[in-house]
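In this view, the complex is presented without one of its protein chains, the others remaining in place.
Moving on to chain A:
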Amino acid sequence: MSERVAVRKTYKLFIGGKFPRSESGRSYLVQSSNVSLASRKDARDAVVAARAAVKGWAGATAYNRGQILYRAAEMLEGRREQFVALGIPGDEVDAAVDRWVWYAGWADKLAQVYGGANPVAGPYFNISAPEPTGVVAVVAPERPALLGLVSVIAPAIVTGNTVVVAASPSEPLAAVTLAEVLATSDLPGGVVNILTGAITETAPTLAAHMDVNAIDLTGVTDASLATDLEVKAAENLKRVLRPASGAADWFADPGLARMTALLETKTVWHPKGV
């Protein structure tokens, strides 16, 4: 009998819950695997998918979002060996699962902590509640490949935003594998969209796109590119999360800042009963 030939995987993009190749047909080699090289049209398609997903995801109950994120953590745990085989250290995978669960827990708690009743001198209630911003573009940190990625995606989507992520160009395999985790965890298609390839190609398109509401520049290491992106983002007043000045410790307690940076506050008044 002839020897079995292993089936090799092409690492594709993750857009709208599907795994398409790049519209441009391009790919590049990482760890001797072919990875799609996303073009600006892929970025546009991803934004369209993310926009379409906003209504359903932001409209889902916080409890439901939390359950779905928890399910994603379960699936991530189940694929631990696969991530280790890609070269991700075991403790980083564990930290990523824990990070995901931690954010999942915040889904139905953040509104209590971050919203509230405002004291007013009148016969009505005045209540502030956090609301998702909409479509968030994220430039993921170069490393750690998995923990860094989870730490930027989870806080954005837990509150009801949808994201288009430009994954680490040098370590995209973990990002595509994470996409496979998310695709099998009841997360509606389009809530998370992942583009692999050159940041310099996808990020400016996302920063200038008028249908993107916020941009997280965490993974931008080049200061002039960061400035350029921020200038582009100013056109439609995107919320901008600037890259950290020093080296970030991704294993440390992340705090609420990443979640709250991507929220808007809705304040309503309501008459008191007779």
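Convention: contacts are C-beta pairs under 8 Å (C-beta built on N, C-alpha and C of every residue); 3 or more make two chains touch, one makes a residue touch a chain; residues count from 1.
Operating definition for what follows: contacts and distances are computed from a predicted model.
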| item | value |
| --- | --- |
| Omitted chain (choose from "ATP-binding cassette domain-containing protein", "Aspartyl/glutamyl-tRNA(Asn/Gln) amidotransferase subunit C", "Phosphoribosylformylglycinamidine synthase subunit PurL" or "Deoxyribose-phosphate aldolase") - UniProt protein name | "Deoxyribose-phosphate aldolase" |
| Hidden partner chain, touching residue among A:Val47, A:Leu110 or A:Val138 | A:Val47 |
| Hidden partner chain, touching residue among A:Val93, A:Ala208, A:Leu229 or A:Met259 | A:Ala208 |
| Residues of chain A (touch criterion as defined above) contacting the omitted chain | 44, 47, 51, 205, 208-212, 232, 235-236 |
